[in-house]
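Note that one protein chain is taken out, while the other chains of the complex remain in position.
As written, the chain order gives the labels A, B, C and D, with residue 1 at the start of each chain.
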Amino acid sequence: MDVFLQTLVAGVLKGGLYALIGIGMTLIMGVMGIINLAHGQLMMLAMYVTFVLNTMGVDPYFSLFVAMPLLFLLGVGLQKFLLNPLIKADTILPENQVLMTVGIGMALTEIVRFGFTSDYKYITTTYSNETFFLGKISFSMALTIAFGIAIAFTVAMFFFLIKTDLGRSIRATAQDKDAATLMGVNTGRITVITFGLGSALVAAAGCLLAPVYYIFPDLGGPFTAKAFIITILGGLGSTVGAIFGGVTLGLAESMGATYFGMEYEDIIGLTIFVLVLLFLPGGFKRLTKV
Amino acid sequence: MKKNLLPILLLAVLAAVPLVLQDNYYLHLLILFLMWVVIGSAWNLIAGYTGQVSFGDAAFFGCGAYTAGLLATHFGVSTWWGLALGGFTAVAVGLPFGWICFRMRGAYFALATLALNEVLRHGATIAEGFTGGMVGILIMPSFVSKIPYYYIALALAAASLASLQWVVRSKPGYYFVSIREDQDAAESLGIDTHLYKMLSLAYAAFWTGMAGALYMNYMGFIDPHVVFNLHDISIMAILVGIVGGVGTVYGPAVGAFVMVTVQEMFRSGFFGLFKWLGAVSGSDSLVRVAAVLTQAHVLGFGLLVVVVILFLPNGIVGDWPKIRKRVFRLDAGA
Amino acid sequence: MRGMIKGASVVAAVMLAIGATTGGALAADGIKVGVLLPLTGSQAKFGEIEKRSYEMAAAEINAKGGVNGKKIELLFEDDTGKPDVGRSGVEKLISREKVPVITGGYSSSVTAAAAPVAQQFKVPFVICTGSADDVTEKGYDYVFRVNPPASEYPNAVKSFLHEVGKDVKTIALLYENSAFGQSSSKSFEADAVALGLKIVVKEGYQAGAIDFKPILTKVKAANPDMIYMVSYVMDASLLMRQSKELRINPKMFVGGGAGFTLPEFAKSAGDASDGVYSATLWVDTLPFPGAKEYASNFRKKYGSETEYHGAEAYAAMYVVADALKRAKSITPRDVRDALVKTDLKTAFGPVKFISYGKKTQQNKLDTYLVQWQKGNLEAVWPKSVATKKYIYPTPHWDKRK
Amino acid sequence: MAYFQVDKLVKYFGGLAAVNGVSFEVAQGEIFGLIGPNGSGKTTTFNMISGYHRPTSGKVFFQGREIHRLPTHKICHLGIGRTFQVVKPLGRMTVLDNVIAAAYSRVSTHHKAREEALRAIEFCGLMPVKDVLAKSLPIAGRKRLEITRAMATQPKLLLLDETAAGLNPTELVEAIDLIQKIRANGTTIIIIEHIMHVIMTISDRIHAINFGQTIAEGTPKKVAANQAVIEAYLGTDYA
Partner (left out) sequence: MLKVSGIDVFYGDLQVLWDVSFEVRDNEILVLVGANGAGKSTTLKTISGLLKPRKGTIEFGGVRLDELSPDKVIGEGVVHVPEARRLFREMTVEENLIMGSLSPEARKKRAQTMEWVYELFPRMKERRKQAAGTLSGGEQQMAAIGRGLMALPKVLMFDEPSLGLAPILVQDVFEIVKRINKEGVTVLLVEQNVRQTLAMCDRAYVLENGRVVLEGTGKDLMNDAHVKEAYLGI
């Protein structure tokens, strides 16, 4: 029972972070209909920002206030100058934008490698190694804080999308771009803002992950994959779906690691991904209608 | 007939290369180039002609390589059997996959291929007893000289290009392009789109698997990370296709040449040009430039992707008229 | 189309021309030694340490008159950590640069791909780090290895268990799914079974996991006497941090080489690293000639710490130079013959290429056990080289200050 | 049994019925018009006949055979060709290649396919533009290409979906001529058309639907006089 509960807690805590990673991707995919294969790389970049700030004595949680705006601007720039121009390009492969994100991801990784080498960087804080216990179940302090902040961000995002004109415009663009244009939404600007927002959100995830994980240029790829699986699980453009997707993936990985073996962790994620694509296209969103 | 003259001429030149060029280093690069011609052309058929972009070519490449390697480790037969069977193993993996996943369209299919590759990679890593896991498979290459490998690679490349040319000019080729252009219209013209997508996938898997088997034989070493590699195989295959020109017969061949050259150029600091210049001129900064360039070779790759997609979305062959116009205009300006 | 081919052939011609002019250009009157290392890519950190060690050793040798008056000139080839690129590098060294001897070889896979090339072209290859067992089990007579193969890393652990940790009966075995992790965990498992120990948990994992709690929870439930981990530095640190979080209390935590000896491990894991043992191949306190000097010179020259990989490279350079000195002529064949007769005391330990078991031309070395004590890495086993006494069993987490 | 028959076809999308119990029969050699206002279910009916949509219920028979469960390509092979209301040219192929791709449904060598294709192109009058990329054709050319392609599959029954829409008067006359030529060639035709005088001129019989249901059937004259048709099609007089 303890083993089960500990696994459950581990999975849910990890899932909260995953949700935050996924929500940026789900927004971008929902609005632009493209898969951003540089998503994890953006997170990696934010982690380096956190790292640099940390060497200057800034706590990782405060670096949220720097990393998020920075990555927002970067996302805006990428969308504006590299991705938007492709919409008009006449080419055989409609996946050009996706391939572009691959290129962007590679370039980001290598630029970082250039500046920081491949060495592992890490951030140790007073709470990095702290734990508290509920009964026999241990909770990592840093992961629990991260979980709390991640959920707070996700909820804030939810209300932003539901309650503000900008949020509604983003949702409207995702649902029907032309109609949104007719309502006076500058959809070009919306895609740019959305990419910025998605980048800022994944940057937040990076800041939260930094104290419990470590930092190296190649860490983006696996997280891009996770973000994508979460998005497919949750359904495009759905914040609530991203929470479901994140926690489901976190739980599946943890349970799989405990009861199958840790080497199957990634295979489990991939299998869920293919199964959902085949049998539940639209993800959880289709079940919950949110 | 005149159309075929140029490729035949080129083939003759390539066939004569080892007689003139005894340099193993260049032969090695040429073998890699020829291998990429095979992989790039195969990718081009499924992505460029049929319009089903694959992000998981490494899956088929790895199947071919592991077929060859496992035959050697488990049955003690020559890895050359891989060249006979590797392609078919890749097809055997590809067909059921395609049967299930071709109901997804566009980017979703692309990501399913990526997932296939990841599953195979993890599988090959975990199934240590069978595949040797990450320790990999090491064999003694059959030939000391590169020349036999060169001719085998050349034969594969020529055969794959010839088959590609034949395919695109026959019924399946027309059907593939029809599917790419408009799947609904294709259906109404009596095309079993699912079947023909599978055929296209089978073709691509076959040749990619063959290239994998060649790799095993030539390199003498594989492990899951080497052959089921997203960046080094799958993305490289896409780059070869895009840089050369998707949906053109010779595009990937041009792409393979450019990519192998560029890769080696960055890795070796423009073939030691800067180092040499530095040594000759005695300037340290040139040596440093060479060092920086070498360090940045993957970065160069990434930027190349960005630039090519932005400015040459149809590749060198596809956008050749555009390039020529630009270059001429530049000439005029200068 | 036609124009394009014309363009391509021009590029090819230029390429050839550049290659032709640069190839022999550096042939001064020195002796060229090829070095294959990962200088970019994810393994570049160690490639860099090894490169610096090679350069340091070569500078020392050249300062003392070089090889019979000729200076050693190092030609580095970047393998980027990828076997095919590594192979290109070796091909280039052999056929373009015509080097009489190659050394280096960091990752197992690159080394495995490069060794047959050296063998086929009959150019001696002195491996300094690549540890996959089978590279020296193929009977290659032009391949030499200075470092012990992966399967021998835990030898010191075995003798420690035999003499001190007699009450260790059950073991949990966690390893990264890499060539090194898989092969060394396999051989450790065989050794442990031979010692009559019971493996209660055996789990591989993909490097880079965020959360090891699921398997650690399982380990905790199995309550082993010893946890043996083959992990790279950051996974190692996470494993220890999370073991602490979960209050897992075996009698000893042992790292199987790789990440557990690096300073980053201790810094990143913090107090969770205290008391952790690790197998290692070298520490600078070992009584080998030049070991201390090497470490301190390295620190002086580059301002950073070296570790066993660097010592391997440093020693390999001396081994190569020694063979070049003794060789009848500077041809691959004669250098190889000289290498066979190597008997040299190096900073990394004595080097002699012998055959044992299935292995040929393999240097046989002891391995050591180190332990983190109050943030310092101390050699604790065998007793003959110990700098501090081992702390055994490791105190329970709750009982630490 | 009729040459071609549609029996109580029903198609629901979500909860809404797009087609709700349409039945008709077409005799061999006939030109059969299908009319109705926008959104009345005409194209959905075509989509069910040609296999793009599986009917929610109801059946389709062709030459005595049930075909409503067959995939689109099989239906094509049985001899039912179609054009699309929203034209679907294979844009980056030449006109000739478009038609060759279609001709391959009957022959398998390149030589024969090309021959067949050229014959269809000749028949439909696209010879002057045969080497032009399909995407650069103007709308009339695209409509004609749709027909040419369908003809190259050698259909016994041809479904034409708003072939005349967007054509100017000259082009209209040409289109009507072509349709009549196709019929004279022995092909049965079902045609959806909005332009009244076109459909009234060429149809032998007309079937009118609205809201997915049949409202009238008969000769053009009879249907044109039908009050339900006038109301549905032209709107009730607004007083």
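Rule of thumb we're sticking to: a contact is a pair of C-beta atoms (placed from the backbone, for glycine too) under 8 Å apart; a residue touches a chain by one contact, two chains touch by 3 or more.
The structure presented is a predicted model; accordingly, all values stated were derived computationally and were not measured.
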Partners of the unshown chain among those that are drawn: A, D
In the full complex, which of A:Ser138, A:Ser169 or A:Thr194 touches the chain missing from this view? A:Ser169
Which residue among D:His77, D:Lys130, D:Lys156 or D:His194 touches the omitted chain? D:His194
Sort through D:Gly29, D:Gly64 or D:Pro138 and give me the one touching the missing partner chain. D:Pro138
Of A:Ile23, A:Leu53 or A:Val185, the residue that touches the missing chain is A:Val185
If you put the missing chain back, which residues of subunit D would it touch? 16, 37-40, 135-136, 138-139, 162, 165-169, 194-197, 200, 211, 224-225, 230-232, 234-239
Hidden partner chain, residues of subunit A it touches: 165, 168-169, 171-172, 175-176, 178-186, 289
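One rule holds for everything that comes next: only the chains that are shown with their structure count from here on.
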When each step joins two chains that touch, the fewest steps from subunit A to subunit D total 2
Set B-D beside A-B; more C-beta pairs touch across A-B
Furthest chain, CA centroid comparison against subunit C: D
Mind checking the centre-to-centre distance between subunit C and subunit D? Centres are C-alpha means, answer in whole Å. 73
Residues in subunit C with touches to at least two other chains are numbered 40-41, 177, 204, 206
List, in ascending order, every residue of subunit B touching at least 2 other chains. 122, 125-126, 247, 295, 298
So the touching chain pairs work out to A-B, A-C, B-C, B-D
Mind listing the subunit B positions that touch subunit C in their complex? 6, 10, 23-26, 28-29, 32, 122, 125-126, 128, 133-136, 138, 140-141, 144, 215, 219-223, 225-226, 232, 250, 254, 257, 261, 264, 267-268, 270-273, 275-276, 279-280, 294-295, 297-298, 316-317, 320, 324
Subunit D residues touching subunit B in their complex are 50-52, 71-74, 76-77, 81-82, 84, 88-93, 97, 100-102, 104-105, 108, 110, 113, 149-150, 153
Taking the complex as given, what residues does subunit A use to touch subunit B? 34-35, 82, 85-86, 89-96, 98-100, 102-111, 113-114, 221, 225, 228, 263-264, 266-267, 270-271, 273-274, 277-278
